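All protein chains but one are shown in place.
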Amino acid sequence: MMLDWLVPTLISVLLVLASIGAVRRINLWRAGQAEKVNMLAGLLAMPKRYLHDLHHVVDRDKYISRTHVVTGGGFVLAMVLVVCVHLFGVDSKILAWALLAALVMMFCGALFVYKRRINPPSRLSKGPWMRLPKSLLTFSITFFVLTLPAVGVLPEGFGGWLLTLVLSVLILMSLSEMLFGMTWGGPMKHAFAGALHLAFHRRPERFGGGRSTGLKPVDFGVGVSAKEVHGVAKPTDFKWNQLLGFDACVQCGRCEAVCPAFAAGQPLNPKKLIQDMVVGFAGGTDENYAGNPYPGIDLGHAKGEPNQIITDGLIHPDTLWSCTTCRACVEECPMMIEHVDAIVDMRRFLTLEKGETPNKGAQVLENIIATDNPNGYAPASRTHWAADQNLPVMKDVKQADVLFWVSDGAFDMRSQRILRAFVKLMKAANVDAAILGDEELDSGDVARRLGDDATFQSLAKRNLATLSTYQFNKIVTTDPHAFHCLKNEYGDFGSDALQNVEVLHHTMFLNRLVKDGLLQLEPFKGGKVTYHDPCYLGRYNGEYEAPRELLASLGIDVAEMERSKFRSRCCGGGGGAPITDIPGERRIADMRMEDVVSTGASMVAVGCQQCTAMLEGVVEPRPVVRDIAEILVGQLVEATSISVKEEVVHE
Amino acid sequence: MSDFSLEEMLRRDPRNEWIARNRLHPLHDTVLSAEQGERRGPSGLLRKDPHLVGFIGPNGIKRIDRADVFSSVGAELAGKKRSTEAKAVSLPWHIVENPAGYIMVVADMVGGRLTRHDKDILGLAHQLATEKAAVAVVLVCFGESKETQFDLAGVDRLIHLAGQEFNGFAPEARLAALEQIETQFYPDYWLFPDSVNGGADLASRLAARLGERPATQAWQVNGTQTLCRGASSSVDIRRATPRILMLLEECADAIDSTRHQALPLQIKPLAALKKSNGSSKMLDRGMIDVDASAVPLAEAEFILSAGNGIHNWNQFHAAAAALGATEGASRVAVDDGFMPRERQVGASGTWVTARVYLAVGISGAIQHMQGIGQCDKVVAINTDAGCDMVKRADLAVIADSDAVLAELTKLANAFMASKQQTSSKQGEKSDAA
């Protein structure tokens, strides 16, 4: 009987082809830069990462998560059993029945995949992906029929040569997709690359509920020869596991759906960016890409080679500069791909090597280098805002319980109102706080997101040197960007200045004060209030509750926006986006303000001076924008009035 | 000039004076009220009757308004008139008969007139001149002069080089003339304005030619010591006073209380100039027509700036063209794509230094107000009388921008038309002459 030898032959040929493809693919990844990964631990952890972490993200869309479990699980099981039953000819009815069951499961799943593809949402890529449900169905049906004789439901040799021929063609078709396509660039590639990507992820801390959001530093140190290029110029300048990560993309477009720059019509689409990276390291053009393009840039003109400079023909620099580094795409990616890392890596090349930071970028970086603040104010005027605040300066007191990290809001008249409000609250709670005064420097956030890691590292090291000379238990800052740098990024520079120091955002700190009953607040009696989660507080640091608890302590029932907490939409102020200022069709801040307006709130509470500036930049009439510290100060029951009252009572 | 007019002669009426002194005289009140304003005592001194000054305040108490706040306009005008008259009459002469030394002041003469900077330097020259006897302050100026008050600005002697070859950008010819002056007079000092109008350039050329080390950005000078700014105005350098000085504005007070001779000095024909004229290495091709709208914002002196309140952008551009203003914009107007980014005024855009800033439909966000902090005059056109821009403005118009801009464009066009007419008429006249 022909099928007896044909099926095993087909399976083994395709398996061999798939292995060749796999080796080829692995070599493409290996063209990237070396990065130390604990391979064995990664591989061992992979199933758990897949079943727990990945599924957790996919599960935000119940429909597709269930579909995926059934289809994917069915396929993996079926494939293993197919190899046993049809390739090695293990003659076991139990196995055959199990195979049938797996195939039925897979078939049911594939039906739902098919249904999803009937009228797919625009974020999904079309093209080969439209073919996938059919391939899945074909696979399950074909092998179902093939397996029937093995369980004895059908006699051996049923159907004659015609059926044999039809089945052979179907086997070829479905196995091409499922095995050959898996390693030669078909939609099923995501399973192969995805599994390895999960195993060799560059940020293993992210699995198991952890968080790893700090950017990796550029190595300027010993061992880097002067000829080396900083940042990522060519696809092969990425780390090998970054390339692997790009290959894991399933083109589900969840990143695209949440990207503020994409929504604003700026030329960025995170999904397309990752696909362009694949085009880059595999070579070719973006003609076969079947998803939404970068807004305003036509498809089909991007060409890439592993050793070609990315911004010469593959990606326009504006695409890279449109990103606000809000991390919404990373948060949403079921494959846990690191878009922001890739974008900043490429920005580093543009800034450090080409000197092409657009618009105000060059000036801002020059200012930071010359004055340690982005606007070029005199460094000696950093403490002017606090002239009337009577704040102890670390230089004088040497130690304090709380070090108040003021950040560059010190130079901005609007931000100074937030600073003063916070200082007033600290004084009301009798907090032992001090500031660094003129010794404080810019945290380096802007320089780093603009790709100038040399300047960031210089600032970080000098700040750490200053910090290490003083004693304090907590650092509190009103600026989530500085908070992020201090908490997550300063650790890479081998200083013990921040060891045993708690880094807190002011909302977290104030929340503690309120809980400890150190602040007397009267209930807020204004209108409806909503809260905007700053990206660098929320997604970067996972702090969603403290600000809400603070508002609740004032009796405010926050009218949540549709996109809040980990799905919060960026204000457009991060990642140096207001500085590089890439034109789009709309402003991100305007869109965010529309979100605010749609809740019917008359006030939006924020916890970030940058968000305050961006949202207040929206043309009036609009809801008022207040930092939480400002709202709290408005409700503060002054200690003096209490004591006066007490005196009256005593008399 | 009639120094002595009949009107100004003091005439006294002894009888009226007697009545005025005698409070019991029946005509006392009438005489007093008739003479109110100016009464002179027996010695001719102005007298005031303390009983008549002042007025009764709202609470019935007598008030004397010495600061003259309430009758400002009229009194001020009168005061001005009086003082100018007095000046014309009384300024004493400062005469240097046979000068033993000279101080040369080379003026910028922007637009053919002495600038304030020039006048300050003339003032300084006189301070230096007092340190030696019989030193004449000589003004050296090139090209066409429209200045009529050299005598009041402190010019003892005048070297006016009006030749065609000195016009425009002619550093070689001017330098040759200065060299000639140097050999002929060997002045004690050469004073130049340290200005962008050519003073610093000419001074540096002369210093390099003469091998003198000049003082630049000098702002406190006497015969022995000079205080200069250095290192981009971050330090003061105290040094011995050299012969060639480039002086900052307000280095001394201008002359305002003496009259000077302003006698012309002749210099010998310029041999050196004739020689070099043929083979001049620099050739002035004249001024370039600069489109006001192309002037960088930071340099512009008159900015018409648009904000969210502008709806008719064609009209705005037309108004800017008619007024010859450089266009600016608020952040919102730029974000909305109506104006290019390099036209944005404010803390996050360009910090401007315009003399006049005309803000149309800009309410004045704090970042914007920071950016216009150095503007002299701010004019606002806005519908919201309570906005920050109106509070900052020297002149604010509460109206919709459309109507006012249309009227302004009309006025500007009419003004230009009338100017062209007069200039063409003048042209005809001069042709006829």
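A and B are the chain letters, set down in written order, and residue numbers restart from 1 in every chain.
Operating definition for what follows: contacts are C-beta pairs under 8 Å (C-beta built on N, C-alpha and C of every residue); 3 or more make two chains touch, one makes a residue touch a chain.
By definition in this document, contacts and distances are computed from a predicted model.
J.: Have a look at "ABC transporter ATP-binding protein", "Electron transfer flavoprotein subunit beta", "Cytochrome c, mono-and diheme variant family" or "Putative spermidine/putrescine transport system permease protein" and point out the UniProt protein name belonging to the hidden chain.
T.: From the listed options "ABC transporter ATP-binding protein", "Electron transfer flavoprotein subunit beta", "Cytochrome c, mono-and diheme variant family" or "Putative spermidine/putrescine transport system permease protein", the omitted chain resolves to "Electron transfer flavoprotein subunit beta".
J.: Which residue from A:Ala45, A:Leu215 or A:Leu365 sits in contact with the chain not drawn here?
T.: Considering the complete complex, A:Leu365 is the one touching the chain left out.
J.: Which of these, B:Gly112, B:Gly324, B:Pro340 or B:Gly373, touches the one chain of the complex that we don't see?
T.: With B:Gly112, B:Gly324, B:Pro340 or B:Gly373 as choices, the missing chain is touched by B:Gly324.
J.: Which listed residue, B:Leu24, B:Ile61, B:Val290 or B:Ala417, touches the chain dropped from view?
T.: Counting the whole complex, the residue in contact with the absent chain is B:Val290.
J.: Residues on chain B that touch the omitted chain in the whole complex?
T.: 66-69, 72, 79, 83, 86, 168-169, 171-172, 196-197, 200-201, 204-205, 207-209, 213-214, 216-217, 219, 228-239, 250, 253, 256-257, 281-288, 290, 292, 294-296, 299-302, 323-326, 355-356, 358, 376-379, 381, 385, 390-399, 403-404, 406-408, 410-412, 415
J.: Quickly run down the residues of chain A that touch the omitted chain.
T.: So the residues of chain A touching the unseen chain are 226-227, 229-230, 351-357, 361-362, 365-366, 369-372, 376-379, 452, 454-455.
Please note the rule applied: only the chains that are shown with their structure count from here on.
J.: Could you give the separation in Å between the centres of chain A and chain B, each centre being the mean of its C-alpha atoms?
T.: It comes to 61 Å between the two C-alpha centres.
J.: Considering the complex alone, what residue numbers of chain A touch chain B?
T.: Touch list, chain A to chain B: 359-360, 375, 413-414, 578, 581, 583, 587, 617, 619.
J.: Hey, which residues of chain B end up touching chain A in the complex?
T.: Residues 308, 331-332, 335, 337, 341, 347-348, 365-366, 370 of chain B touch chain A in their complex.
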